[in-house]
Each structure stands twice: as C-alpha cells, then as structure tokens.
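Shown next, in structure tokens, is the structure this report addresses.
Missing here: one protein chain of the complex. Every other protein chain is in place.
Moving on to chain A:
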Amino acid sequence: MSSKSILVIVRHPPHGSSWVREGLEAALVGAALGQPPTILFSGDGVLALLANQQRGALGQKGSAAMLEGLSLYDVEPLWYDHLSLEARGLDVSQLMPGCQQACIADMIARHDVVMSF
C-alpha cells in the first residue's frame, strides 16, 4: 500500500450523534493498517476533548475512552483549533491530557488526504 499522510478532521460534538465515534473508528483503522492519521478537532468537534466526560444517556458508547486510547495506536497528539475553543468560551486547561494547538490551514496543507467527520 502506498504511503500518504492522512488528516482526520472532527467537526461535530461528541454527544447526540455518532460522528465522533465513526470518525475515530476510521482513524483507528488507518492506524491498524500502519498509516496512523493526524487527528484535528475543529468547530463543535473541540467539545469532544473536554475532560471528565461520561457516557451519554442515549445508549451510545461515548467517545472519551476511545480518545484516551488513541495514543496506544500512535495517533497523537490530539490537535485542536484554538479559535474554535475560544469561540465556545473554553481554554486548554479544560481539555483532556494530550491536546495540542494547531493551525487548520497548515494542517490541511501538510497532508495528502483529508477526511472530515
């Protein structure tokens, strides 16, 4: 399989839909195939990074445990768009460990393939 760098962008919040989980599953499969993607949280996606999240009341599995496990598959750090964070009244001290600030345009320019969820 040829080698390309993959960027996974998560744009949706963690509860109320399966977007985050399905995006993370795609990232994990990439990692399992030896192509660990870069993962970037932007827009409402940054809410997935808030620390101390519990499972939702909707019978979904939740995404916090998956996020914490990503580093085991070399998918790290968890990149976030700081403008999205600020726009939602949040700062990095409220996020789970392993998060790092990114510039979206640079990220997209540096990768061969972009998948958004």
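Descriptive notes on the structure:
The working rule: a contact is a pair of C-beta atoms (placed from the backbone, for glycine too) under 8 Å apart; a residue touches a chain by one contact, two chains touch by 3 or more; residues count from 1.
The definition used in the following text is that contacts and distances are computed from a predicted model.
The unshown chain of the complex is recorded in UniProt as "Sulfurtransferase TusD", chosen from "Heme exporter protein B", "Transport permease protein", "Sulfurtransferase TusD" or "Nitrite reductase (NADH) small subunit". When the omitted chain is restored, the residue from A:A26, A:L50 or A:L90 that touches it is A:A26. Touching residues on chain A toward the chain that is not drawn are 1-4, 6, 18-19, 22, 25-26, 29-30, 33, 35, 113-117.
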